[in-house]
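What you see is the complex with one protein chain gone and the rest in place.
Per-chain residue numbering starts at 1, and chain names A and B are given in the order in which the chains are listed.
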Amino acid sequence: MLTILLDGIAYGMLLFVLSCGLSVTLGLMNFINLAHGAFAMLGGYVTALLMSRAGVPFIATLPIAFVVPALVGAALERTLYRRLYGASPLDQVLFTIGLVFMAMPIANFFLGDQPQQVHLPAWLSGRVEFHGVGIGVYRIFTIGICATIATALQIFLVGTRFGARLRACVDDARVASGLGVNVDMMFAVTFAVGSGLAGLGGALAADVVGGIDPSFPLRFMVTFLIVVTIGGSNGILGALVGSLLLGVLDVAGKYYVPSIGAFIIYFVMVVTLILRPQGLFVRGDGR
Amino acid sequence: MSAPVLESRGLSRRFGGLVATDNVSFTIEPGARQALIGPNGAGKTTLINLLTGVIRPSEGAVLLQGEDVTALSANQRVRRGLARTFQINQLFPDLSPAESLGLAIGERNRSGADFWRVAGGGKAMLAEIEELLTRFGLEAAMDRPTRTLPYGKQRLLEIALALACRPRVLLLDEPAAGVPEHERHDILAALAALPADVAILLIEHDMDLVFNFATRISVLVAGRLLCEGEPKAIAADERVRAVYLGEEAHG
Partner (left out) sequence: MIAAPASPGFERIAAHLQRRARWRWSEVAFWLALLAAVLAFPSRAGFFNEILIAGLFALSLDLILGLTGIVSLGHAAFFGLGAYAAAILSSQGLADPTLGLLIASALSGALGLATAPLLLRGSDLTRLMVTMGIALMLGEVANRNADITGGADGLNLTMGPVLGLFPIDFTGQRNAALYSLGVLFLLFVLARRLAQSPFGLSLSAIRENRLRAGALGISTSRRIIAIYAVAAAYAGAAGALLAQTTQIVSLDLFDFHRSADVMLMLIIGGAGYLYGGIIGAAIFIVVKDVISGATPEYWEFWIGAMLVVLVLVGRERIAAHARRTLRMLVPLKGRAA
């Protein structure tokens, strides 16, 4: 049972890293970015290809898996996304679906539809015994890295001036702008970092989900959205709790009640939305 | 002395630590011409939202024609005779004034859920639409989308829509707000011509309008009812002057 729990936590942490960018984008720019999974896919591909084609060690690919999607995200944000910040939710949804529909065939065209595998280095494979319970080394690694990222993000948001300005923007962008905060830059940087984190999450998740293929963005789009919906758009804490909850429920559900499997997370989402339409974590003003 | 047509008893509303409405109890008599005034942020719109059912009170009750409607939703209260206008126009941008009024009248007649008959039939309804259009000077624009109307006309339509519900009580939230000078007197004339049997509660900042219109004034300050009375008495009241003069000194 402990194994299941740890597996669930590991999965949940992965989901957190993958989704926190989406959560902050939603909370900050009120923008529904259904194309978020495409950035994760990009990061996963970067790692897989660097390892298989250029022999780069796994760990070394991770920073690159962050940077490349971050740059792409920044470029797209400056050129396309920012035109739609004030648009209706329907428009945003249609636009980002359009982007996903474009991204997937592009991936297919360049890389084929077979999943690109990420082969973990030997020191990350295998299991360790801990008080009689077997835990995968990669699970521990994943939990460790993601927890570090989560902590770093939280410290950054709370402890730095940039973080303070970011929180001000989230609360009220107009007022923040009036106070001299460069809101445009905030949006761009936030979007870039969120996309970068998605890419990093994609790289980390590649092994867990059996490789990266062009259908990844669509397959996981719903999962990301569920995390964000359950966790609310209150930023780090909400996304973390939502991810962990989802990770554990999904893994435990599939193990204990395989006949319902994926059903559980959809069910949880619908129930959450019925009880609390704004998600589990609501900002003070209920926005 | 007939029963009040609208009454609030100990109405309170808190938002977290903020007390927006504080134990407000007052009545509106049938056919009243009453005004609610108070400085900015006094909680006038919150009170209206409480009375109309847009938000729920933390404490207290709202009685409409003697019936406790505190648990009823906004649209249920409308059906029982309570209508309102909004401070910022809440209209149907792509529907025409005639359609909007026809809609309101149809809903009142309980034919709103009819999904088979073509809308806009019936002599009685047409007569009523025409009467309202004429009364508010909207005949010329009656078939154009509402969003093409000038702001003053839209404001008049806002009042006309509320009136189309044939309410017993009508709450007007700053009907002259934002209306350009040359269109203001249309609003004033419309207010003066409202049916005598409808009780009116007017929220306004414009003191000329208030003193011209109201026979009874309630003063709301920081969510609490400061005082109530005839216009002359209110105008002379020291506390009211302090509130407004104090505001002017700072503002």
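Keep this in mind: a contact is a pair of C-beta atoms (placed from the backbone, for glycine too) under 8 Å apart; a residue touches a chain by one contact, two chains touch by 3 or more.
Keep in mind the model is a prediction, meaning the values are calculated, not measured.
Considering the full assembly, B:Gly112 is the residue among B:Gly41, B:Gly112, B:Pro150 or B:Pro195 that touches the omitted chain. When the missing chain is restored to the complex, the residue among B:Asp68, B:Asp143 or B:Asp208 that touches it is B:Asp143. Here one chain is not drawn; of A:Val93, A:Leu111, A:Val208 or A:Ala252, the residue touching it is A:Val93. Among the residues B:Val5, B:Ala35 or B:Ala83, only B:Ala83 touches the chain that is left out of the figure. Looking at chain B, the residues touching the absent chain are 52, 54, 73-76, 78-79, 83-84, 86, 90-96, 98-100, 102-104, 106-108, 111-121, 123, 126-127, 129-130, 133-134, 139, 142-143, 145, 161-162, 164-165. Taking the complete complex into account, residues 26, 32, 80, 83-84, 87-91, 93-95, 97-106, 108-109, 218, 221-222, 225-226, 229, 259-263, 266-267, 269-270, 273-274, 277-278 of chain A touch the chain not shown.
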